[in-house]
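With one protein chain withheld, the remaining protein chains of the complex are depicted in position.
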Amino acid sequence: MVWQSGTEFWSMGGYGLYVWGSFGVTGLGVALEVWLLRRGQRSLLNRLQRMQRWEAQ
Amino acid sequence: MRFPVILHEHLFSNPWLMQLSAHDLTCQRGDRLLFSGLQMDLQAGQLLLVQGGNGRGKTSFLRLLSGLSQPEAGEVRWNGESIDRVRETYQQSMVYLAHANGVKDDLTPVENVQIYAGLRGQKRVPAEIEPVLVRMGLAACLDLPARVLSFGQRRRVALAGLLVSGALLWILDEPLTGLDVRGVAEVETLLREHVQAGGMVVMTTHQPLRLQGVDTVMLQIGPVMQVDGSVSAPANEAA
Amino acid sequence: MRFPVILHEHLFSNPWLMQLSAHDLTCQRGDRLLFSGLQMDLQAGQLLLVQGGNGRGKTSFLRLLSGLSQPEAGEVRWNGESIDRVRETYQQSMVYLAHANGVKDDLTPVENVQIYAGLRGQKRVPAEIEPVLVRMGLAACLDLPARVLSFGQRRRVALAGLLVSGALLWILDEPLTGLDVRGVAEVETLLREHVQAGGMVVMTTHQPLRLQGVDTVMLQIGPVMQVDGSVSAPANEAA
Amino acid sequence: MNLYHYAAPATFYRLAGRWTPWFAWGAGLLTGIGLYISFFVAPTDFQQGEAYRIIFIHVPAAWMSMFIYLVMAFWCAIGLAFNTRLSFLMARALAPTGALFCFLALWTGALWGKPMWGAWWVWDARLTSQLILLFLYVGIMALWAAIDDPKRGDRAGALLILVGAVNVPIIYFSVKWWNTLHQGSSINLTKAPSMATIMLVGMLVMAIAAWLYTIAVALVRVRGLILERERHTDWAQEAMKALKEA
Amino acid sequence: MWRFLLTVIRRDLLLAARRKGDWLTSQFFFVMVVSMFPLGIGADPEQLRRVAGGVLWVAALLASLLSLQRLYADDHRDGSLEQMLLSPQPALILALGKAIAHWLIFGLPLLVIAPLLGLQFALPPDAIGTLVIALAIGTPVLSLLGGVGAALTLGLRGGGTLLTLLILPLYVPALIFGAGAVDGVLAGLGAEAQLSLLGAFMGLCLLLAPWVTGAALRVSVD
Partner (left out) sequence: MWRFLLTVIRRDLLLAARRKGDWLTSQFFFVMVVSMFPLGIGADPEQLRRVAGGVLWVAALLASLLSLQRLYADDHRDGSLEQMLLSPQPALILALGKAIAHWLIFGLPLLVIAPLLGLQFALPPDAIGTLVIALAIGTPVLSLLGGVGAALTLGLRGGGTLLTLLILPLYVPALIFGAGAVDGVLAGLGAEAQLSLLGAFMGLCLLLAPWVTGAALRVSVD
């Protein structure tokens, strides 16, 4: 095991800001993309249905 | 004063053999199906009048015919061959007048027409062009920049361009917009002369046209419209 | 379906007292004198039909009336006062439809009309606007960007803008361009309703108009034109 | 095997739906393993301290951003040559993820650079060409966003991507050249001197995870695009019904 | 009058929102011009820091020019400018509304991006702070003065380039004070004097520019 304690893990030898900044933003970016994707899917479905109903008229 | 229309001076041994046809054309704009399965056949010496209400797809159809846009399905043929394959010959024999005039604001009518001919590979000197412009009623504006011309006068410049092209097939999208009564009469004469000399015309208009003696084919896009608001069934559309 | 035209909802205690007149108007464009000494007088409940061939100066005249350009000599008066002096009241009661539609390509018809009204200081919710657009035959295009509309449909959006404005005086430069037969009939109805309700209209067109029952005044700019090409003497022009 | 069969939208839509979960779960699993290696297995670097752990994101992100662009260019070339609509959709589906990785490479690089070089940013060849790649991605997506007509968007975007694909290597070498000519190596992009095998393994695991993630996301996106384009067809209507029930 | 002003602003914001991403491109242009410079002049951080203020300001001017070209031109072409001028409110209000909308779309995002670019050029934090303040005071000047130029060149052949020609000289004071403020901080001289001059210039523009723009618009549609 590399880490002796939780605090040591979070401080990353003084580089915590940089390391967690990198991993954090990466996580955020991926989460954002997945979220946008899901929302996009849902709104696409709604839009398609609306258009279908409209075309049926 | 009448000047002869300069007609198919080029290439064609016999214009009477030419033929334009559309096979199963489908046109979709955005998510809207404008028409599908449209058939059309036009011989030399005929005029095709495309009819339909606003937004039914007349302009879209003419753009397909001219090759500017590609159909969703089906194809347009010139003498039996897809226009994509014979693009060069086809475009040599065809002119297209759109809603927009294609007139450069900074050039005079004469220069506009001259360049129009040049782009089609023809050399025209002003002396050849001026009579045509005079015939189109622009005698007083020969050396004004097109910018200052009136709405109808700009349309006339575009029409003059067609005339000097000597093309066999004219595709005209509402050529009468903005023309005064005399301009309309002049265009009617032009159409008659062109078709009777073996030319072909595809055109749209919302105004009444007097085309006595012209072999006219009708093509309805979308439902037929009566003024009282009733709508009859589509004619050429396999909806 | 018919929806009432929203007419002069505002300010005017009695629209029937309004009057638009032109006094000794002279218009020069470049080195060309289009007309001079032109007189005109229009009362509420009248329609002024401005006639003349292409490039005679109809558009130039309407722009003078609307205050967009300044005459070389003479003046335009609204209720007896120069429109330069009463610009605000005048513009409140007037709408002007030019050759260009003033329709924003990126907005939907509803938004276009809404903004048009907003610029005139009026708040309109979509529910008020949609019926007007439907009346103008745009039911199927309410939420398309205007960019994809056809030529005639864009003109219809501009006309709908006029309708919701509720203005008393309409200045219309060829309102019929690009409209199909049903659109023309619709505009005729609108004009009739508007004038008969005490509105005023100044308009040009090259197409025949059926205006039975409308108090119509004619104004000829330039020589009268016959289709056979003969030209009769100018009517209102002191050339 | 008939390739055209798989290129048919309906078939591909169904296949993509079947594959997506596998890729997604694979990505999740490998990310877990990769993160475990990055933080709990890989030892501290004797030169850079703990800051070097950024490498486990930085390098996969940088790789992906470049690779995705190449894949897009490949699909566009196929699309233009054979007029297969599906290929353009693939390019469209990949671009946002490519841009994301490009941004992440820049971001993590900047965060790495501050402790290592004392500057968030230097105008080094790699960094600069990465920045330009981001500009290209953004340009492509802006072009797509500006064109409503899907067919026109497909082709215009494809032309731009191909022009970019010719240009990116030229840009890279030109920047590299420019940099080496101008300044002495006051700052070097030094690799960790001896990359321990375990670091390499961690990076590879993360890179594969990024791959699987990209594929999963792109498949979902391409399914949406297919559905949108084909919604007039019968199968698409049925698929929509099925989706609504789910 | 308020309804009119608000409609003008809301209209332009709506148009910007509708053209997805379009409004962002002028910010991207800013970023890109700034990033081009190191490629042109070399990567020496010391040298970059010294030119940073000037480069950022010049890029801001250019970006504003680019977006200004379409401030009135689009409306003019499709006839909606005439319609706006025919509305019952004075043209002054129209000009003010358009300038405000332009600043919201163009200037505000610039304030957010500028610090990041400052970092790329290795500017110290206090210089970055000054840069942002200077931009906050200076970008309204760009929108206001730019409106004058856009109105004057409306519908002229070559309007876009002519605009540049007319406007860039007028921008000079903003450029000098703005870039000067940043350089002042870098040189340890402080930036108050430059910033207050910039503020005074902004006030002057706010008073005069809408009025001139309105008049120019009337002339342009005649």
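So that you can tell them apart, the chains are marked A, B, C, D and E in the order they are listed, and the count of residues begins at 1 in each.
What we mean here is this: contacts are C-beta pairs under 8 Å (C-beta built on N, C-alpha and C of every residue); 3 or more make two chains touch, one makes a residue touch a chain.
For clarity, every value in this text was computed on a predicted model and none was experimentally measured.
**Student:** Would you indicate which residue among D:A142, D:L204 or D:M240 is in contact with the undisplayed chain?
**Tutor:** D:A142
**Student:** For a quick check of understanding: of B:Q92, B:T189 or B:T216, which residue touches the chain that isn't displayed?
**Tutor:** B:Q92
**Student:** Give me the subunit E residues in contact with the hidden chain, please.
**Tutor:** These residues of subunit E touch the chain that is not shown: 18-19, 21-23, 25-26, 28-29, 32-33, 36-37, 39-42, 47, 50-51, 53-55, 57-58, 61-62, 66-67, 69-70, 77, 157-158, 160-162, 164-165, 168-169, 172, 175-176, 179, 183.
**Student:** Provide the residue numbers of subunit D that touch the chain removed from this figure.
**Tutor:** The missing chain touches subunit D at positions 132, 135-136, 138-139, 142-143, 146-147, 149, 151-152, 155-156, 159-160, 162-164, 166-167, 170-171, 174-175, 177-178, 181-182.
**Student:** If the missing chain were put back, which residues of subunit B would it touch?
**Tutor:** 66-70, 88-89, 91-92, 94-96, 98-107, 111, 115-116, 118-121, 123, 145, 161
Criterion: only the chains that are shown with their structure count from here on.
**Student:** Quickly list, by label, the chains bordering both subunit A and subunit B.
**Tutor:** D
**Student:** With contacts counted as defined, which of the two, C-E or D-E, has more C-beta pairs across the interface?
**Tutor:** C-E
**Student:** Can you check how far apart subunit B and subunit D are, centre to centre, with Cα atoms defining each centre and the answer in Å?
**Tutor:** So the centroids are 49 Å from each other.
**Student:** Taking the mean of the C-alpha atoms as each chain's centre, how many Å separate subunit A from subunit D?
**Tutor:** 16
**Student:** Just how far, in Å, is the C-alpha centre of subunit C from the one of subunit B?
**Tutor:** 30
**Student:** Could you list the positions in subunit C whose residues touch two or more of the other chains?
**Tutor:** 99, 145, 148
**Student:** Among the residues of subunit D, which ones contact at least 2 other chains?
**Tutor:** Within subunit D, residues 148, 231 contact more than one other chain.
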